[in-house]
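The complex is shown incomplete by one protein chain, all other protein chains being positioned as in the whole.
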Amino acid sequence: MKESLLDVLCCPLDKHDLELEDAVGDDDVESGTLVCTECGERYPIEDGIPNLLPPDMREETPA
Amino acid sequence: MKESLLDVLCCPLDKHDLELEDAVGDDDVESGTLVCTECGERYPIEDGIPNLLPPDMREETPA
Amino acid sequence: MSVRAEFDAWAADGRDRGMEDRHWATAKHALGRMPVEPGDVVLDLGCGSGYAGRAIRDTYDAGTVYGLDGAPKMAENAASYTDDPQVGYVVGDFGSLPFATDAIDHVWSMEAFYYAADPHETLREIARVLRPGGTFYCGVNFYEENVHSHEWQDRISVEMTRWDAGEYREAFRDAGLHVAEQDTIPDREVDIPDESAFPTDDWERREDMVERYREFGTLLTVGVAE
Partner (left out) sequence: MSVRAEFDAWAADGRDRGMEDRHWATAKHALGRMPVEPGDVVLDLGCGSGYAGRAIRDTYDAGTVYGLDGAPKMAENAASYTDDPQVGYVVGDFGSLPFATDAIDHVWSMEAFYYAADPHETLREIARVLRPGGTFYCGVNFYEENVHSHEWQDRISVEMTRWDAGEYREAFRDAGLHVAEQDTIPDREVDIPDESAFPTDDWERREDMVERYREFGTLLTVGVAE
């Protein structure tokens, strides 16, 4: 994902801003974690695609 | 014209309410005059059709 | 010549009905898209014979339909074609609509908008009479992309506005109308003769006639009042 996507994304639960952590890749983020600045919920980025399903709908993919 | 038309009509010049004068016909007005409650401009109703052209565009039809 | 003089003459020689026949092929598709609910109040600007308003009243069980036209003879003709008490006609001008603010649920105008002396003012007037969320359905076959329409101006004394699709969208927005859709609706019904019939009285080349009707048809722009 492009970092600019952060401008329009938000936490699906409480609609607060997300912060990017552990980013691999430059402007084009390959993997990393999006963290809600309010509730702290963590959303994975895998193969460049952020998974922003609400946590109860997200089945963890084996590491 | 139906008298209920008065609910949605207004003076084309200043958009104020119109009042019906000299009405011939009941609920279905055949002829008469619509008078602006603000500027006093008068608009004729002929053959049941109100002529609400701004006065400078209305060519008077011979009586 | 004035709108009144030009179009009273059209009404007198039956062109109101002629236009109804020709415009129906595209108008019906635009009419079919309108989100009119039972009881809604609808205004038909430049109603001509008034066919569109009457179709809206019948199809959607609209509460009341008003047709406005600048040519008294057009309004008279339109009135003579119906005795539906929920349909009414008024003589008025696009430049200063005699309707109260927020009084109308939907405004319809077919092959008429481009005759407005000041189209921007007319759009502001439409935005004024529409309640918030009301729609303006504006169909025009005289527009920039439709090159085959350009010469029409030579045959009519009233000055016409020739915008392209983008200019329509921009002007709508300037007047406070959100643009919800824009589309060209083809006329699939007009009879286009075989190649051998060309040139005809009206068309040099068959491909031009095909383009005019099957491709360019009528440009529909739908606005929603803020």
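Just so it is clear, A, B and C label the chains in written order, and each chain counts residues from 1 on its own.
The definition used in the following text is that a residue touches a chain if its C-beta (ideal position, glycine included) is under 8 Å from a C-beta of that chain, and two chains touch if they have at least 3 such contacts.
This is a predicted model, so every value here is computed, not measured.
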| item | value |
| --- | --- |
| Omitted chain's touching partners, listed by label | A, C |
| Residue of C:E6, C:E121, C:D183 or C:D208 in touch with the missing chain, whole complex considered | C:D183 |
| Interface with the unshown chain - residue positions in chain C | 32-35, 37, 132-133, 135, 169, 178-183, 222, 224, 226 |
| Touching residues on chain A - with respect to the absent chain | 1-2, 4-5, 7-13, 15, 17, 28, 43, 46-54, 57, 59, 61 |
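The working rule: only the chains that are shown with their structure count from here on.
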| item | value |
| --- | --- |
| Rounded Å distance between chain B and chain C, as computed from the means of their C-alpha atoms | 25 |
| Whole-Å gap between the CA centroids of chain A and chain C | 50 |
